[in-house]
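So the structure is just underneath, and the comments pick up after that.
As you look at this complex, bear in mind that one protein chain is not there, while each of the others sits in place.
Chain naming follows the written order as A and B, and within any one chain the residues start at number 1.
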Amino acid sequence: MGVPLYCTKIAKRFGREVEHEGHSHGMHVFAAPPSVVVDLCRFLKDDPELRFNFLSDICGVDRYPQTPRFEVVYHLYSIPLKWRLRIKCRVDDPPRVSSVVGVWKTANWHEREAYDMYGIVFDGHPDLRRIYMWEEFEGYPMRKDFPLRGYKDTYNPFGEEKTETSSSSLSDDQDNNSSQPGEKR
Amino acid sequence: MGILENRFPDNVFFSTADSIINWSRKSALWPETFGIACCAIEMIATGCSRYDLDRFGIVFRPSPRQSDVMVIAGTVTKKFAPVVRRLYDQMPEPRWVIAMGTCAITGGVYNTYAVVQGSELVVPVDVHVPGCPPRPEALMHGFLLLQEKIQKSHVLRRHDPESAMAG
Partner (left out) sequence: MTDVTVLNEVEKDGGGTQEILLNLGPQHPSTHGVLRLVLELKGEYVARTDPHIGYLHRGTEKLAEDFTYTQIIPLTDRLDYLCPPSTNQAFVIAVEKLLGIEAPERAQYIRVMMTELSRISGHLLIVGALPMDVGAMTVMLYTMREREMVMDLLEMICGARMHTSFCRVGGVREDLPEGFAERIREFCDIFPQRISDYERLVARNRVFLQRTRGIAVITPEDAIDLGLSGPNLRASGVDWDIRRDCPYEIYDRLDFNVIVMEGGDCYDRWKCRIDEMRESTRIIEQCMRDMPEGPFLADEPTVSFPVDKELLKCSMETQIHHFELSAYGFKVPAGEIYSCVEAPKGELGFYIISDGSEKPFRMKVRAPSFVNLQALQGASNMDYLADVVAMLGSIDPVLAEVDK
(Lines give C-alpha, C1' and ligand atoms only; values in the text may rest on other atoms or scores of the structure.)
Protein backbone atom coordinates (compact mmCIF):
# COMPACT_ATOMS: atom_id res chain seq x y z
CA MET A 1 0.00 0.00 0.00
CA GLY A 2 1.38 3.33 -0.97
CA VAL A 3 0.63 6.65 0.55
CA PRO A 4 -3.11 7.28 0.44
CA LEU A 5 -4.45 9.98 -1.78
CA TYR A 6 -5.39 12.33 1.02
CA CYS A 7 -1.80 12.54 2.26
CA THR A 8 -0.52 13.75 -1.08
CA LYS A 9 -3.45 16.06 -1.57
CA ILE A 10 -3.05 17.65 1.82
CA ALA A 11 0.66 18.08 1.28
CA LYS A 12 0.00 19.67 -2.10
CA ARG A 13 -2.64 22.05 -0.87
CA PHE A 14 -1.24 23.09 2.49
CA GLY A 15 2.46 22.57 2.00
CA ARG A 16 4.37 22.70 5.23
CA GLU A 17 1.56 24.24 7.25
CA VAL A 18 -0.01 20.88 7.92
CA GLU A 19 2.45 18.35 9.12
CA HIS A 20 2.10 14.64 8.51
CA GLU A 21 2.84 12.94 11.80
CA GLY A 22 2.97 9.43 10.48
CA HIS A 23 0.76 6.45 10.73
CA SER A 24 -0.27 4.84 13.97
CA HIS A 25 -2.57 1.89 14.47
CA GLY A 26 -4.22 2.14 11.09
CA MET A 27 -4.69 5.88 10.97
CA HIS A 28 -2.74 8.74 9.44
CA VAL A 29 -2.22 11.67 11.76
CA PHE A 30 -1.88 15.29 10.74
CA ALA A 31 -0.94 18.23 12.89
CA ALA A 32 -2.44 21.54 11.96
CA PRO A 33 -2.05 24.91 13.63
CA PRO A 34 -5.29 26.48 14.93
CA SER A 35 -5.34 28.99 12.11
CA VAL A 36 -5.78 26.43 9.33
CA VAL A 37 -7.95 23.80 11.01
CA VAL A 38 -11.18 25.07 9.54
CA ASP A 39 -9.69 25.40 6.06
CA LEU A 40 -8.26 21.93 6.27
CA CYS A 41 -11.57 20.45 7.40
CA ARG A 42 -13.51 22.21 4.71
CA PHE A 43 -11.01 21.08 2.10
CA LEU A 44 -11.21 17.47 3.26
CA LYS A 45 -14.98 17.53 3.26
CA ASP A 46 -15.56 19.28 -0.04
CA ASP A 47 -12.87 17.77 -2.22
CA PRO A 48 -14.70 15.40 -4.57
CA GLU A 49 -11.93 12.84 -4.37
CA LEU A 50 -11.74 12.72 -0.58
CA ARG A 51 -15.24 13.38 0.76
CA PHE A 52 -14.58 13.18 4.47
CA ASN A 53 -18.21 13.84 5.15
CA PHE A 54 -18.50 12.28 8.58
CA LEU A 55 -17.01 13.85 11.67
CA SER A 56 -16.66 11.08 14.20
CA ASP A 57 -15.41 12.94 17.15
CA ILE A 58 -13.79 16.03 18.52
CA CYS A 59 -12.00 15.73 21.78
CA GLY A 60 -9.82 17.82 23.96
CA VAL A 61 -6.62 16.60 25.57
CA ASP A 62 -4.69 18.21 28.36
CA ARG A 63 -0.95 17.53 28.05
CA TYR A 64 -0.11 19.28 31.28
CA PRO A 65 2.71 20.05 32.16
CA GLN A 66 3.94 19.98 28.56
CA THR A 67 3.62 23.00 26.33
CA PRO A 68 1.65 23.71 24.30
CA ARG A 69 -0.68 22.44 26.90
CA PHE A 70 -3.87 21.56 25.06
CA GLU A 71 -4.72 19.56 22.03
CA VAL A 72 -7.91 19.35 20.05
CA VAL A 73 -8.22 16.08 18.20
CA TYR A 74 -10.56 15.56 15.26
CA HIS A 75 -11.45 12.15 13.90
CA LEU A 76 -12.77 12.18 10.38
CA TYR A 77 -14.31 9.46 8.31
CA SER A 78 -15.25 9.25 4.71
CA ILE A 79 -18.36 7.12 4.34
CA PRO A 80 -18.05 6.62 0.56
CA LEU A 81 -14.32 5.86 0.57
CA LYS A 82 -13.95 4.26 4.01
CA TRP A 83 -10.97 6.31 5.11
CA ARG A 84 -10.27 7.49 8.58
CA LEU A 85 -7.84 10.14 9.65
CA ARG A 86 -6.94 12.16 12.67
CA ILE A 87 -6.16 15.85 12.86
CA LYS A 88 -4.41 17.28 15.85
CA CYS A 89 -4.32 20.87 16.73
CA ARG A 90 -2.06 22.01 19.55
CA VAL A 91 -3.10 25.12 21.40
CA ASP A 92 -1.60 27.10 24.18
CA ASP A 93 -3.09 28.24 27.43
CA PRO A 94 -5.61 29.95 27.25
CA PRO A 95 -6.82 27.70 24.48
CA ARG A 96 -8.65 29.11 21.48
CA VAL A 97 -9.52 27.41 18.21
CA SER A 98 -11.94 28.25 15.42
CA SER A 99 -15.12 26.28 15.41
CA VAL A 100 -15.92 23.76 12.68
CA VAL A 101 -19.67 23.91 13.22
CA GLY A 102 -19.89 25.59 9.85
CA VAL A 103 -18.44 22.49 8.25
CA TRP A 104 -20.29 19.77 10.12
CA LYS A 105 -23.33 20.48 12.24
CA THR A 106 -22.47 17.59 14.51
CA ALA A 107 -19.47 19.52 15.80
CA ASN A 108 -21.81 21.63 17.89
CA TRP A 109 -22.10 19.40 20.92
CA HIS A 110 -18.61 17.98 20.62
CA GLU A 111 -17.20 21.46 20.89
CA ARG A 112 -19.46 22.35 23.74
CA GLU A 113 -18.22 19.27 25.53
CA ALA A 114 -14.58 20.19 24.96
CA TYR A 115 -15.36 23.67 26.23
CA ASP A 116 -17.09 22.34 29.30
CA MET A 117 -14.42 19.82 30.18
CA TYR A 118 -11.23 21.68 29.19
CA GLY A 119 -12.20 25.29 28.78
CA ILE A 120 -11.19 25.33 25.15
CA VAL A 121 -12.90 28.27 23.50
CA PHE A 122 -14.17 27.72 19.99
CA ASP A 123 -14.39 30.98 18.11
CA GLY A 124 -17.48 31.26 15.98
CA HIS A 125 -19.45 28.59 17.78
CA PRO A 126 -23.12 29.56 17.71
CA ASP A 127 -23.95 28.55 21.25
CA LEU A 128 -20.94 27.94 23.44
CA ARG A 129 -22.33 26.98 26.83
CA ARG A 130 -21.52 24.35 29.35
CA ILE A 131 -23.14 21.10 28.36
CA TYR A 132 -22.60 18.66 31.21
CA MET A 133 -21.90 20.73 34.26
CA TRP A 134 -24.24 23.38 35.51
CA GLU A 135 -23.68 27.01 34.59
CA GLU A 136 -22.27 28.11 37.93
CA PHE A 137 -19.71 25.33 38.06
CA GLU A 138 -16.19 26.60 38.56
CA GLY A 139 -13.20 25.12 36.81
CA TYR A 140 -12.84 22.60 34.02
CA PRO A 141 -13.11 19.10 35.42
CA MET A 142 -11.13 17.12 32.87
CA ARG A 143 -8.02 19.25 33.19
CA LYS A 144 -5.17 17.39 34.78
CA ASP A 145 -4.96 19.85 37.66
CA PHE A 146 -8.59 19.48 38.63
CA PRO A 147 -8.89 16.93 41.41
CA LEU A 148 -10.76 13.76 40.52
CA ARG A 149 -12.98 14.03 43.57
CA GLY A 150 -13.70 17.67 42.99
CA TYR A 151 -13.90 20.11 45.83
CA LYS A 152 -15.51 19.46 49.13
CA ASP A 153 -19.13 20.44 49.54
CA THR A 154 -22.25 19.13 51.21
CA TYR A 155 -22.82 16.53 48.55
CA ASN A 156 -19.28 15.27 48.41
CA PRO A 157 -17.48 14.96 51.72
CA PHE A 158 -14.51 13.23 50.02
CA GLY A 159 -13.53 16.18 47.86
CA GLU A 160 -10.39 18.22 48.16
CA GLU A 161 -10.29 21.20 50.46
CA LYS A 162 -10.55 24.34 48.45
CA THR A 163 -7.35 26.28 48.88
CA GLU A 164 -6.78 29.98 48.55
CA THR A 165 -4.96 29.71 45.26
CA SER A 166 -7.24 29.05 42.34
CA SER A 167 -7.60 25.54 41.01
CA SER A 168 -5.41 25.98 37.97
CA SER A 169 -2.17 27.12 39.58
CA LEU A 170 0.91 24.97 39.65
CA SER A 171 1.71 24.57 43.31
CA ASP A 172 -1.87 23.76 44.12
CA ASP A 173 -1.74 20.80 41.84
CA GLN A 174 1.18 19.24 43.60
CA ASP A 175 -0.56 19.68 46.92
CA ASN A 176 -3.59 17.94 45.57
CA ASN A 177 -1.59 15.00 44.38
CA SER A 178 0.09 14.42 47.69
CA SER A 179 -3.15 14.63 49.62
CA GLN A 180 -5.13 12.25 47.43
CA PRO A 181 -6.78 9.75 49.74
CA GLY A 182 -4.47 6.78 49.40
CA GLU A 183 -5.47 5.03 46.24
CA LYS A 184 -2.23 5.92 44.50
CA ARG A 185 0.31 3.25 44.82
CA MET B 1 -60.98 -14.94 48.54
CA GLY B 2 -62.13 -18.39 47.59
CA ILE B 3 -61.43 -19.99 50.94
CA LEU B 4 -63.15 -17.26 52.92
CA GLU B 5 -66.34 -16.78 50.99
CA ASN B 6 -69.66 -17.78 52.58
CA ARG B 7 -68.09 -19.29 55.66
CA PHE B 8 -68.67 -16.83 58.48
CA PRO B 9 -71.57 -15.10 60.13
CA ASP B 10 -71.50 -11.29 60.35
CA ASN B 11 -68.43 -10.37 62.29
CA VAL B 12 -66.84 -7.68 64.29
CA PHE B 13 -63.06 -7.48 64.29
CA PHE B 14 -61.07 -5.77 66.93
CA SER B 15 -57.85 -4.12 65.97
CA THR B 16 -55.91 -1.01 66.69
CA ALA B 17 -56.56 1.95 64.49
CA ASP B 18 -52.86 2.07 63.75
CA SER B 19 -52.75 -1.35 62.27
CA ILE B 20 -55.73 -0.66 60.00
CA ILE B 21 -54.23 2.58 58.80
CA ASN B 22 -50.84 1.00 58.31
CA TRP B 23 -52.34 -1.96 56.56
CA SER B 24 -54.12 0.21 54.08
CA ARG B 25 -51.05 2.34 53.53
CA LYS B 26 -48.71 -0.51 52.92
CA SER B 27 -51.04 -2.36 50.59
CA ALA B 28 -51.15 0.37 48.00
CA LEU B 29 -47.66 1.72 47.64
CA TRP B 30 -47.43 3.81 44.54
CA PRO B 31 -43.87 4.44 43.47
CA GLU B 32 -42.91 7.15 41.09
CA THR B 33 -41.69 6.25 37.59
CA PHE B 34 -38.42 7.88 38.24
CA GLY B 35 -35.49 6.15 36.68
CA ILE B 36 -32.11 7.77 36.59
CA ALA B 37 -29.59 5.27 35.30
CA CYS B 38 -28.96 1.60 34.79
CA CYS B 39 -30.89 0.60 37.91
CA ALA B 40 -34.00 2.03 36.29
CA ILE B 41 -33.88 -0.71 33.71
CA GLU B 42 -34.03 -3.29 36.45
CA MET B 43 -36.84 -1.30 38.03
CA ILE B 44 -38.75 -1.45 34.76
CA ALA B 45 -38.04 -5.15 34.55
CA THR B 46 -39.45 -5.54 38.04
CA GLY B 47 -42.61 -3.78 37.02
CA CYS B 48 -43.09 -5.61 33.72
CA SER B 49 -43.86 -9.16 32.81
CA ARG B 50 -42.35 -12.02 34.79
CA TYR B 51 -41.62 -10.10 38.00
CA ASP B 52 -44.84 -8.12 37.99
CA LEU B 53 -44.80 -5.76 40.95
CA ASP B 54 -48.52 -5.09 40.57
CA ARG B 55 -49.38 -8.13 42.58
CA PHE B 56 -48.15 -6.40 45.75
CA GLY B 57 -50.40 -3.47 45.04
CA ILE B 58 -47.40 -1.54 43.80
CA VAL B 59 -48.33 0.43 40.72
CA PHE B 60 -46.02 2.94 39.08
CA ARG B 61 -47.33 6.47 38.82
CA PRO B 62 -45.79 9.02 36.51
CA SER B 63 -46.32 12.00 38.77
CA PRO B 64 -44.76 12.70 42.16
CA ARG B 65 -47.99 14.22 43.37
CA GLN B 66 -49.78 10.92 43.07
CA SER B 67 -47.13 8.70 44.49
CA ASP B 68 -45.91 7.87 47.93
CA VAL B 69 -42.70 5.94 47.36
CA MET B 70 -39.71 7.27 45.57
CA VAL B 71 -37.30 4.71 44.23
CA ILE B 72 -34.01 6.40 43.59
CA ALA B 73 -32.85 4.09 40.84
CA GLY B 74 -29.49 5.28 39.73
CA THR B 75 -26.67 7.72 40.21
CA VAL B 76 -27.66 11.02 41.77
CA THR B 77 -25.35 13.65 40.36
CA LYS B 78 -24.82 17.06 41.82
CA LYS B 79 -26.66 18.59 38.92
CA PHE B 80 -29.58 16.28 39.53
CA ALA B 81 -29.71 16.46 43.33
CA PRO B 82 -31.91 19.60 43.47
CA VAL B 83 -34.38 17.83 41.20
CA VAL B 84 -34.52 14.82 43.46
CA ARG B 85 -35.10 17.05 46.44
CA ARG B 86 -37.82 18.93 44.64
CA LEU B 87 -39.59 15.78 43.58
CA TYR B 88 -39.43 14.56 47.14
CA ASP B 89 -40.91 17.81 48.38
CA GLN B 90 -43.72 17.50 45.88
CA MET B 91 -44.80 14.12 47.12
CA PRO B 92 -47.69 14.15 49.59
CA GLU B 93 -47.07 12.75 53.04
CA PRO B 94 -46.67 10.06 54.19
CA ARG B 95 -43.82 9.32 51.84
CA TRP B 96 -40.98 6.88 51.76
CA VAL B 97 -37.76 6.56 49.86
CA ILE B 98 -35.98 3.47 48.62
CA ALA B 99 -32.39 3.92 47.53
CA MET B 100 -31.78 1.33 44.85
CA GLY B 101 -28.27 0.37 43.90
CA THR B 102 -24.87 1.23 45.26
CA CYS B 103 -24.80 4.48 43.34
CA ALA B 104 -27.83 5.76 45.18
CA ILE B 105 -26.57 4.43 48.49
CA THR B 106 -22.99 5.69 48.49
CA GLY B 107 -22.14 6.94 45.06
CA GLY B 108 -20.69 3.53 44.28
CA VAL B 109 -17.74 3.40 41.96
CA TYR B 110 -18.35 6.99 40.94
CA ASN B 111 -16.40 8.82 43.56
CA THR B 112 -15.92 11.83 41.34
CA TYR B 113 -16.45 15.54 41.11
CA ALA B 114 -19.94 15.18 39.70
CA VAL B 115 -21.65 12.59 41.86
CA VAL B 116 -23.44 12.93 45.18
CA GLN B 117 -21.87 10.49 47.60
CA GLY B 118 -25.08 8.89 48.75
CA SER B 119 -28.63 10.07 48.26
CA GLU B 120 -28.91 10.15 52.05
CA LEU B 121 -27.31 13.58 51.71
CA VAL B 122 -30.25 14.78 49.67
CA VAL B 123 -33.37 13.06 50.97
CA PRO B 124 -34.02 10.79 53.96
CA VAL B 125 -33.87 7.17 52.89
CA ASP B 126 -35.92 4.36 54.43
CA VAL B 127 -34.67 1.26 52.69
CA HIS B 128 -31.34 0.62 51.00
CA VAL B 129 -31.28 -2.04 48.33
CA PRO B 130 -27.66 -2.91 47.55
CA GLY B 131 -26.45 -4.29 44.25
CA CYS B 132 -25.21 -2.97 40.98
CA PRO B 133 -27.85 -3.24 39.75
CA PRO B 134 -29.93 -5.05 42.36
CA ARG B 135 -31.80 -7.95 40.87
CA PRO B 136 -35.56 -7.51 40.57
CA GLU B 137 -35.96 -9.93 43.44
CA ALA B 138 -33.85 -7.64 45.58
CA LEU B 139 -35.99 -4.65 44.77
CA MET B 140 -39.08 -6.66 45.65
CA HIS B 141 -37.46 -7.59 48.91
CA GLY B 142 -36.83 -3.91 49.48
CA PHE B 143 -40.50 -3.19 48.99
CA LEU B 144 -41.46 -5.95 51.39
CA LEU B 145 -39.09 -4.52 53.98
CA LEU B 146 -40.66 -1.14 53.50
CA GLN B 147 -44.08 -2.66 54.04
CA GLU B 148 -42.81 -4.21 57.23
CA LYS B 149 -41.52 -0.87 58.35
CA ILE B 150 -44.80 0.82 57.59
CA GLN B 151 -46.71 -1.84 59.50
CA LYS B 152 -44.63 -1.11 62.58
CA SER B 153 -45.03 2.63 62.50
CA HIS B 154 -47.35 4.59 64.80
CA VAL B 155 -49.69 7.01 63.22
CA LEU B 156 -51.98 8.20 65.98
CA ARG B 157 -49.68 8.27 68.96
CA ARG B 158 -48.94 11.74 70.22
CA HIS B 159 -45.35 12.86 69.83
CA ASP B 160 -44.46 14.81 72.92
CA PRO B 161 -41.39 14.43 75.03
CA GLU B 162 -43.26 13.47 78.18
CA SER B 163 -45.03 10.52 76.72
CA ALA B 164 -41.78 9.45 75.12
CA MET B 165 -40.15 9.54 78.56
CA ALA B 166 -42.97 7.57 80.06
CA GLY B 167 -42.43 4.97 77.39
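Quick notes
Basically, contacts are C-beta pairs under 8 Å (C-beta built on N, C-alpha and C of every residue); 3 or more make two chains touch, one makes a residue touch a chain.
Everything numeric here is computed off the predicted structure, so don't read it as measured data.
Taking the complete complex into account, the chain left out of view touches A, B. Here the missing chain is touched by one residue of A:Ala32, A:Cys89 or A:Met142, and it is A:Met142.
Residue positions on chain A in contact with the hidden chain: 24-27, 29, 53-57, 59, 61-62, 73, 75, 79, 82, 84, 86, 104-106, 108-110, 113, 117, 130-134, 141-142, 146, 148, 183, 185, in rising order.
Within the entire complex, the positions of chain B that touch the omitted partner chain are 32-38, 40-42, 44-45, 48-50, 62, 64, 74-75, 77, 79-80, 83, 87, 109-115, 132-133, 135.
Definition applied: only the chains that are shown with their structure count from here on.
On chain A, the positions that touch chain B within their shared complex are 132-134, 141, 146-151, 153-159. Residues 78-79, 81, 111-117, 121-122 of chain B are the ones touching chain A in the complex.
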